[in-house]
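Below is one structure, written out as structure tokens; comments come after it.
Heads up, one of the protein chains got dropped from this complex, but the rest are sitting where they should.
Take a look at subunit A:
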Amino acid sequence: MPIDKIFKDDASEEKGERARMASFIGAMAVADLVKSTLGPKGMDKILQSTGRGHSVTVTNDGATILKSLHIDNPAAKVLVDISKVQDDEVGDGTTSVVVLAGELLREAEKLVTSKIHPMTIIAGYRMAAECAREALLKRVMDNKENAEKFRSDLMKIAMTTLCSKILSQDKEHFAEMAVDAIFRLKGSTNLESIQIIKKPGGSLRDSFLDEGFILDKKIGIGQPKRIENAKILVANTAMDTDKVKIYGARVRVDSMTKVAEIEGAEKEKMKDKVNKILAHGINCFVNRQLIYNFPEELFADAGVLAIEHADFEGIERLGLVTGGEIASTFDNPESVKLGHCKLIEEIMIGEDKLIHFSGVAMGQACSIVLRGASHHVLDEAERSLHDALCVLSQTVNDSRVLLGGGWPEMVMAKEVDELARKTAGKKSHAIEAFSRALVAIPTTIADNAGLDSAELVAQLRAKHHNEGCNAGIDVISGAVGDMEERGIYEAFKVKQAVLLSATEAAEMILRVDEIITCAPRRREDRM
């Protein structure tokens, strides 16, 4: 009896054990890939793109590494996805989440081979995750009331985040910068208003936070290079010969003189517009779109600084810092809010000229100028700083903090172990496995630092047997140390997100008992 194929030609189907195997192996491979970047002594990866130019990225950021991988294994894609979400949602812990999910699956594989049903494992993992979260909640610290202490908490969190990155040499400097920048946001999580400008040259230490605002643009020729007490009009309007927007309008003339007349009228119109703009009593005009030569000349004549083609974010930020509104019509100058700043000047960073707005009215936005030896260093520095800023901005809203250095994992593991002992039935194996997976994180941190992980983790476990212990792995001295003294802090929100999404992902992969792969869509080969 011929059983017809049910699927299309290239589609494949994997069932039961084989499907589970395929997804376990895929997920673990991805986890192992990023494992070595975990912790302060984690190593970086070089990513070379296959696209034109073979551009190279050197990074330590889990999300960035995973994003650039071409993965075919569906389970591995799940892990890539959770790391991306972690990046979007809290910004840091992208490596940890993948490593934890990988470890959970590794433990699950062992349980499955010893004939425990995946559903039982899932039930155990769920209980364990809930218990671990409770354990963390019990030990959180919240210094929201005490402003000074809160600031120092933030500093410590920033330093902990940065110490695993390329910026670890100057982590204090950068942590200071990041914390300052975050405080200027006043609780908003919109990181758009922190502008990061990268300029190659100098060293990382030369990077600085600017109180004012820096726009990466040049000042038009013949216009003042320095304006004090500037009144700024931020605009988004076309400054070429304005088209008539009425549909279907066109110019149709029958003689050259008429052309000249109409051209004159156009010019007049432009002039009119410029005059209207000037009527606002400004001495600086920033436009999102291009300013053509003719109006630029008019502005120069009037002694007004005109900046063209500022990008959209730049305009928005400028609106934020100077308190002006983004204008597109100029008929009633009295009611348009202008932006103000004390001083506009052209400054030089490295070889480039930038426009610097200082003494701004509302300090909601700021600029960070990064300096460094090469583009790769700058890119990585930007990513690291971005991570730190993300974590900080989330911590400002949810001010609960935890200790770092493997401390939270040990606290959770201890509670989960207790739970395993109390639980009857097969689930307790899964709960125990969960705690082993948690311990894998400090183990990896120690391993990556070239330390004797078995010894250290055993010591740590012994210390944690006492209530209220602050011990964690101190990678710098290579021993178990008090994390509170060392000032290694982490944000609660990050840890919680790591725990929950790793469990969720592991659960998802465990539930699968069949993988059906559709035939890949045929594409015309352009090669």
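The definition used in the following text is that a contact is a pair of C-beta atoms (placed from the backbone, for glycine too) under 8 Å apart; a residue touches a chain by one contact, two chains touch by 3 or more; residues count from 1.
By our rule, contacts and distances are computed from a predicted model.
Chemist: Pick from "T-complex protein 1 subunit gamma", "Electron transfer flavoprotein subunit alpha", "T-complex protein 1 subunit epsilon" or "DNA replication complex GINS protein PSF2" the UniProt protein name of the chain that isn't shown here.
Modeler: Of the names offered in "T-complex protein 1 subunit gamma", "Electron transfer flavoprotein subunit alpha", "T-complex protein 1 subunit epsilon" or "DNA replication complex GINS protein PSF2", the absent chain's UniProt record gives "T-complex protein 1 subunit epsilon".
Chemist: Which residue, A:P40, A:G62 or A:G319, contacts the hidden chain when the whole complex is considered?
Modeler: Per the contact definition at the top, the residue touching the missing chain is A:G319.
Chemist: Just to verify: which one of A:D142, A:E172, A:E192 or A:D452 makes contact with the chain not shown?
Modeler: A:E192
Chemist: For the chain left off this view, which of A:K138, A:R252 or A:R421 is in contact with it?
Modeler: Reading the full complex, the residue touching the unseen chain is A:R252.
Chemist: Per the definition of touch given earlier, which of A:A29, A:I196, A:A302 or A:L500 contacts the omitted chain?
Modeler: A:L500
Chemist: Counting contacts across the full complex, list the positions on subunit A that touch the omitted chain.
Modeler: Touch with the absent chain occurs at residues 1-9, 11, 13, 19, 23, 72, 74-75, 77-78, 81-82, 85, 87-91, 117-119, 126, 189-192, 236-238, 242, 244-254, 258, 261-262, 264-266, 269, 316, 319, 325-329, 331-332, 335-336, 390, 393-394, 500-501, 504-505, 507-508, 511-521.
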